[in-house]
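Read the structure below first, then the notes.
One protein chain is absent from this view; the other protein chains keep their places.
The chains carry the letters A, B and C, assigned in the order they are written, with residues numbered from 1 in each.
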Amino acid sequence: MDLFTLMLLIPLVSGALLTVVGERAWAPNLNIVASLGTFLAAALLTVEIVANGPRFAFGEQFFIDSLNVFFVALTAFVGLTTSIFSSPYMKNEREHGRLSAGRLRLYKSMYQLFMFTMLAALTTNNLGILWVAMEAATLTTVLLVSLYRTPASLEAAWKYFILCGVGIAQALFGTILLYFAAERVLGETGNALLWTHLVEVKGSLEPTIMALSFIFLLVGYGTKVGLAPLHNWLPDAHAEGPTPVSAVLSGLLLNVALYAILRCKVLADGAIHSDFAGNLMMGFGLFTLLVAAFFLSRQRDIKRMFAYSSIEHMGLITFAFGMGGAVANFAGLLHMTMHSLTKSAIFFAVGHATQKIGTQQMDDIRGLMRVNPLIGWGLMLGTLAILGMPPFGVFASEFMILTHAMKHHPWATPVLLLALGVAFAAIFGKVQPMVFGETEAKRLPHAPAITPVFLHLGIVLMLGLWIPPYLTHWFHEAARMLGTP
Amino acid sequence: MSSIPLSAQFINLFAAIILLLAFAMLAQRRVLQLIDLFALQGATLFLSTLTVALTTGQAHLYGSAALTLVLKAILLPWILHRLVRKLNIKGEVEPLINIPTTMLVGLVLVIIAFNVALPISQLAHTITRGTLGIALAVVMLAFLMMITRRKAITQVVGFLSMENGLFLAATSATYGMPMVVELGIALDVLVGAIILGVFFFQIRDQFDSLDIHHMEKLKDS
Amino acid sequence: MPKLLAIDFLLILASAWAAIGLAGLAAPRNTRFISKILFPLGALVALCVGGVGLCALGAPAETAVLGIGLPDLPFHLRLDNLTAVFVMLLGCVSVGISIYAAGYFRDGAGTAPGLLCLEYHVFLASMLMVLLADDAYAFMVAWETMALSSFFLVTTNHQHAEIRRAGYLYLLIAHVGAIAILLSFGVMTANSGDYTFAGMRAQQLSPFWASAAYLLALVGFGAKAGLLPVHVWLPEAHPAAPSPVSALMSGVMLKTAIYGLLRVSFDLVGTPLWWWGVVALAVGLATALFGVLYATVQSDMKRLLAYSSIENIGLLAVGIGLALIFHSYRMEALAALALTAVFYHCLAHAGFKSLLFLCTGSVLHATKERNLGKLGGLIHRMPWVAWLALVGVIASAGLPPLSGFVSEWLLLQGFLFSPGLPHSWLNMVVPVAAALVALVAALAGFAMVKFYGIIFLGQMREAALKDAHDAGLWEKVGLVWLALLTLLLGVMPATVILRIDAATRQLLGKGLAERIDDHGWWLLAPIAPARASYAPILFLVTIVLSVWLGRWLVHRLYHGRVRRSPAWDCGYFFQGPRAQDTAEGFSQPIRRIFEPMFRMERHFPSARDTAPYYSVKVEDHFWHWLYLPIARLAGWISTLITNLQGGRIAIYLMYSFVTLIVLLLVARP
Partner (left out) sequence: MISISGLIGQLFAIALALALAPLLSGWVGMCRAWLQSRTAPPLWQPYYMLHKLFHKDVVLAEGASSLFRVAPFVMFGCMVLACAIVPSLSTDLPFAPAADALALVGVFGLARIFIALAAMDIGTSFGTLGGRREMLIGFLAEPALLMVIFTVAMIAQSTSVATIVETLAHRDFYIHPSLAFAGVAFTFVSLAENARVPVDNPATHLELTMIHEAMILEYSGRHLALIEWAASLKLYAYSCLGLAFFFPWGIAAGDSFPALLAAIPLLVLKLAIGGVLLAGIETINAKLRIFRAPEFLGTAFLLAVLGLLVRLLLETKL
């Protein structure tokens, strides 16, 4: 059976399966195994693509090219590690009586379905299906966010649903406009929404329509990326959902939404012979970066704070892609990878920490080093990494973004640096007392899974010092695909 | 004007009606009537889609027309009715801003929408160029409704009528998206509605009311 | 096989340090293994590093490229004479510190010894890499690794809140400084996109951008070195850290910042403008005066030393400024004089300040006490530490015949010839600056007398001090090594200057060697013996001879009888330890004369007090004038912005709606 089908099928089927057999003892393992299967399929697929180049699937509806192949691999990988992390975490939640068996079942099945929607959104060639998958992702995660059924979680889920629903609706209008424009070139054939076809004719797409459509798409998908001032759902959803969900939201969903914007940007750039799209994205990126940075210092809830940090980094990445050009795109892709690895690692550590201490309030969390040195170091190193401290990889991408900005948009550098400085002061000032200092430890019924944390951090560290050639090659390929205006 | 064929005139007429209904919903105070108006809008949407299908004779447009009828005109209104009864929501829905102001804002929005859509309509070679502007206007009015109403359920109705506007754009303006997409969209709308239904009960259990100003706890300021 | 270059050796040694650190991680709790095997090994490596640095002086520059780093910017490394001087410094000083550390670190609260060992050796290795780095990325990576490892070392005893605060402040300011440095590099590449130092040298910057790069570098490296006004982390972090770490930070890490400043202002940015020097001179003078004044009023012995480090950094900045001024007027001979003074003071300060910090470490171990007010009379219990500390004190007070005086002497000579400057203002003002330098030197003497007298002399202020013990063997060896270094630097300046002259020549194209060479090794005459000369060895011999001769004669002609009796109580019945000056009392004249320089909170006893007491708290003006306002501003902006997240979904929808409308109306391709 074809690897690609396998990759999409495993999460779908196991999702369905888990709805049925949810509360069995081996269900968590099934969850892990399924994720492992997905990851293996994705990995093999990646190898195949790297070897034989792009390919289609299901006619022309799905495809994998050098832009999305590594996102697929990354998504599958983070999905795997998150499932490994979530198994003891969820058990502990169960022990604490915060979740019933039924909820656990819902969680696992929705988790798998969410993975499916992610992969579908990444690999589809049809912008319509892309939209459908994004919407489906929203729906699954809404259920995950409201898993605890507490007033807070319901409120968060409600806001998430409404805001993202509306946003996604605007994205749909953008897609319709895109189709409207494409149809005039490609005719009434069914493939007027197929990206591969659109790219070939992007030069002849009607600029005015494309401009309008890009605005709608940017605002729409931007809501999901968390661009300010459309970001309001994001901190709530991250803080109130279970930690594994926060991890995948930050680590994957935002990436995928941004990926959607990128696909559209390529078309818009092709049609509009000015860097209209780029400027829009740079504006949004800078504003988001600045706003998020100043939000950070006012946070009391640890997950909320890191949610804002995700917003901040999304702003930085958006800015990078907005600048365009080989280096900036390269840096943007690198930063996406680094961010999703680092941020999910942080959320893993945070999850265990909050479980041990029993609160998400940062003022009450102290002395993680004492409670469990590994968790403490995990959180500390992860934080330093996300703050762009060398030798971690985040610094590498930030270095490239900064230097490129200095070269082409010097006016932006002060803003960037101000935001980065403020963010550093805020986050580090809050994390340090949590990690250091004294506290009374607490045993957990199920030992935390630390491996994913250090696995991620290890990769990030390595990428900071040495980026493997094939990865470099891919980044270059992808950067080329994103085009240089 | 005489050059415009009859079918196109009909489509424009239906579009206009949809816009009118959107205004009506914006003005409507009572929940049940709101839902009825929504059903009406769905029905009109069905008609316009049907007309487009007849004129262009694209097979899948019939499908989507049927889908519209079942989903927008019958199923969803029915679900909403049941919900309102089950949750016995009080009839009155008091908006945040008073109705006349809302209407004025709506008017401004319509003007904006038309002007935004104008360049596109001029490019359109389809016979129903005007509808895109109307669709955009409908979307914006729905948006406005979501902002101004404070009951969860009215927000949902607004959300759904926004979908109507989008659907109008999809069918009438562009003679239908590819079938896959339309199916997907429809499916999402359905699932979304169901999930919302589940939500209402939970929200009611937690806040024993569907008034969304109970849900302003999560904030930083 | 290709012949191994010095730079390859250094890389091997750096990795050896890293390996030692990792080995420590293997047995994190085995204190014996770590302290008695790993740290001595580290000291051995340090010795090799110092040796290589010494040999590399005068040799042609070597470069290497490592296959790591960014895809289009692998690590470039370069070992030239400027680097070699500081490599030598790093090696020679860290030998002593590592040996001392072998005896110092014991297991207790705080970080596990193994982890400590890792951080310590990574710190050393990263400093070496900072010196070797030859492109912006490698430099920044090494630089921030240095900051991180030292941060973790500072927060070893993180259970204390004030230590956490110190660490936070330290890393924050270090990060801000790093950002400034990165910007400066960015400016120097001048949009060529070439981030190697070679590329920066190649650029021809307009005066404006060159100045921007220089000032950014001054701020960035100043933040690490502790120049005003970004000095505040230093007096917090140094006392917080374990003593060997304070020694390493104060002795070596601050010098890496000086290295960076020299690298940028003399090597990368091209020919300087005259006012750059003036800026450095002014900042340096302010820093030095500030540092020494605050040093005199401290009550915590490590804080006192930390402020004295600030003072010395200020003097270094003064020297750099002077050198820049001369250099900008192409008066290379005099520039060489000032620059030599800078190099020499780097070496000297590294030696004696590490020595003093280590001595405080021994005192800390023996008495568990950092507060001067609770020490005293330790010379009776710990003579070794006391006498070795005296060496450091005299050097630090800038007195002959020890190392501190040589650099001060060279600096003053440099000032003496400044009237040659073709700029009327400068040659009026600069000599007056020399007066301030003299004042600083004299005040340093005051501070050092306070430091030494109150810790080691007089009566013990606490009963507990009776059972203080002297330093252990390892610690003694480490201290002796550093003391010898100080003495050596003191008595044979000519020899040392001949070695480090290569670096001066590399930066200025002109050195002192040819003029020093033709007198004996014992005489230091940078221009000509008739103009100025200094022969510390002769000096030392004369004093020692006359001391010895005097003693011998007196004992010979008269007698050596000694009787012991209680000290004269001046007719006042109570002469207990409390009758001595407290630390605060000793510095009272300074507080009184320089009152406006301090922010003091004093409590005077009144006649009616049942339990009268006097207390004084001296604070840094910069907190209230600079840092707190900035913090308040940031907080204000945050409160403003957090209103975005008001919790009402309708408002959120409105944001989205308005954004859309605005974009539709405004945005046009």
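Here, a residue touches a chain if its C-beta (ideal position, glycine included) is under 8 Å from a C-beta of that chain, and two chains touch if they have at least 3 such contacts.
Here the structure is a predicted model, which is why all the values come from computation and not from measurement.
Asks: Considering all chains of the complex, which shown ones does the missing chain contact?
Replies: C
Asks: From the list C:579, C:600, C:628 or C:665, which touches the chain that is not on show?
Replies: Of all options in C:579, C:600, C:628 or C:665, contact with the hidden chain holds for C:579.
Asks: Hey, which of C:431, C:472 or C:646 is the one touching the hidden chain?
Replies: Going through C:431, C:472 or C:646 one by one, C:431 is the residue touching the chain not shown.
Asks: Of the residues listed, C:6, C:439, C:488 or C:597, which one is in contact with the missing chain?
Replies: C:439
Asks: Among C:66, C:538 or C:665, which one touches the chain that has been omitted from the display?
Replies: C:538
Asks: Residues of subunit C in contact with the chain that isn't shown?
Replies: 376-377, 379-380, 383, 386, 390, 393-394, 397-400, 405, 409, 412-413, 415-416, 419, 424, 427-428, 431-432, 434-436, 438-439, 441-443, 445-446, 448-449, 452-454, 457-459, 523, 525, 529-535, 538-539, 542-547, 550-551, 554, 557-559, 561-570, 572, 575, 577, 579-581, 585-586, 588-589, 592-593
In the analysis below, only the chains that are shown with their structure count from here on.
Asks: Write down the chain pair with more C-beta contact pairs when B-C is set against A-B.
Replies: Result of the comparison of B-C and A-B: A-B.
Asks: Can you tell me which chain is nearest the middle of the complex, judged by mean CA position?
Replies: The most central chain, going by mean C-alpha position, is A.
Asks: Specify the chain most distant from subunit C by Cα centroid.
Replies: Farthest chain from subunit C, going by C-alpha centroids: B.
Asks: Which whole number of Å gives the spacing of the CA centres of subunit A and subunit C?
Replies: One centre to the other, that is 44 Å.
Asks: Can you work out the whole-Å distance between the CA centroids of subunit B and subunit C?
Replies: Distance between chain centres, rounded to whole Å: 70 Å.
Asks: Round to the nearest whole Å and give the separation of the Cα centres of subunit A and subunit B.
Replies: One centre to the other, that is 31 Å.
Asks: At which residue positions does subunit B touch at least two other chains?
Replies: In subunit B, 116, 143, 146, 155, 212, 215, 217-218, 220 touch at least two other chains.
Asks: Would you pick out the residues of subunit C that each touch at least 2 other chains?
Replies: Touching at least two other chains: 639, 642, 644-645, 649, 653, 664.
Asks: Subunit B touches which residues of subunit A in the complex?
Replies: Contact set of subunit A toward subunit B: 61, 126, 128-129, 131-132, 135-136, 139, 142-143, 146, 149-152, 154-159, 161-162, 165-166, 169-170, 172-173, 176-177, 179-180, 183-184, 188, 190, 192-193, 206, 208-209, 212, 235-236, 239-240, 295, 298-299, 304.
Asks: Quick check on the complex: what are the subunit B residues that touch subunit C?
Replies: 96, 109, 112, 116, 140, 143-144, 146-148, 150, 155, 212-213, 215-221
Asks: Can you name the residues of subunit C that touch subunit B in the complex?
Replies: Interface residues on the subunit C side: 639, 642-650, 653-654, 657, 661, 664-665.
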